[in-house]
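Complex shown without one protein chain; remaining protein chains in place.
After this line comes chain A, so read on.
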Amino acid sequence: MAEMAANGEEPEVLFWVGCAGSFDDRYKRVTRAFVQILEHVGVKYAVLGTEESCTGDPAKRAGNEFLFQMQALTNIEVLNGYNIKTIVTACPHCFNTIKNEYPDLGGNYEVIHHSTFLQQLINEGKVHVKGGEAFKGQRITYHDSCYLGRANDIYEAPRDVLAALDADLVEMKRVRANGLCCGAGGAQMFKEPEPGNKDINIERTEEALATLGAGNGVIATACPFCMVMMNDGVKNKEQEESVKVFDIAELIAQAEGLSK
């Protein structure tokens, strides 16, 4: 971004990568897949790179309003400094926080989650996955992220994106507004679960596996935390050979032949 600004240019969109997208090895692949799509369709985008910092979402959900506002005010200063207007992000937590909570602190942007963004690209015909045989006959089930779904009423965009693939989309028992949390939200990602008789991600994985049935299948996610939780769940059930967890951006990138 700094480079673009130095050249006096402004991006169409700023891609907010997020901490998971920057540091988590698995999720870095999603970041790269999404960037490949951006490059492929020729959107003029920028990233903040090392100038980006945590949005403060985990601090806020854990109750540390002070640290959250610290992060938010600093980030807003950077974003406003570059005169950013549109932000796209693959992380529902970053999305929710920047979209809903930054305005109170002086950060007003159009914030788009990558599922909506991809849906638009498909609708506009910029990405045309039809014809790609990559997913023919594969069973895919989509796991709703709480911070996309209930928190922001985005249920259809990720499903529309998946529908563009030539796959067999199957729904779990608890979906959309009734979806079941992966267990990572509210800063749970960063701590051990409280004592109980089961971990939440196991409950959700069992449901996903029951939906996919025997044989190969994909659990599609649209959130870095959901991805970690579902991956752990699949490993816990020793199904990692037959069931893969992919972000919707990765699936599109694969279908477009952008990545393997």
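Here is the rule we use: a contact is a pair of C-beta atoms (placed from the backbone, for glycine too) under 8 Å apart; a residue touches a chain by one contact, two chains touch by 3 or more; residues count from 1.
The rule is simple: contacts and distances are computed from a predicted model.
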Among "Fe-S oxidoreductase", "(4Fe-4S) cluster-containing protein", "CidA/LrgA family protein" or "Carbohydrate ABC transporter permease", UniProt-listed name of the chain not shown: "Fe-S oxidoreductase"
Chain not shown: contacting residue from A:43, A:67 or A:169: A:67
Given A:89, A:115 or A:188, the one touching the chain that is not displayed: A:188
Omitted-chain contact residue, chosen from A:37, A:84, A:146 or A:212: A:146
Candidate in contact with the missing chain, chosen from A:13, A:54 or A:112: A:54
Residues from chain A at the interface with the omitted partner, ascending: 17, 19, 21-24, 28-29, 31-32, 35-36, 47, 49-50, 52-54, 56, 58-67, 69-71, 73-74, 96, 99-101, 104-105, 146-147, 150-153, 177-181, 183-200, 202-204, 259-260
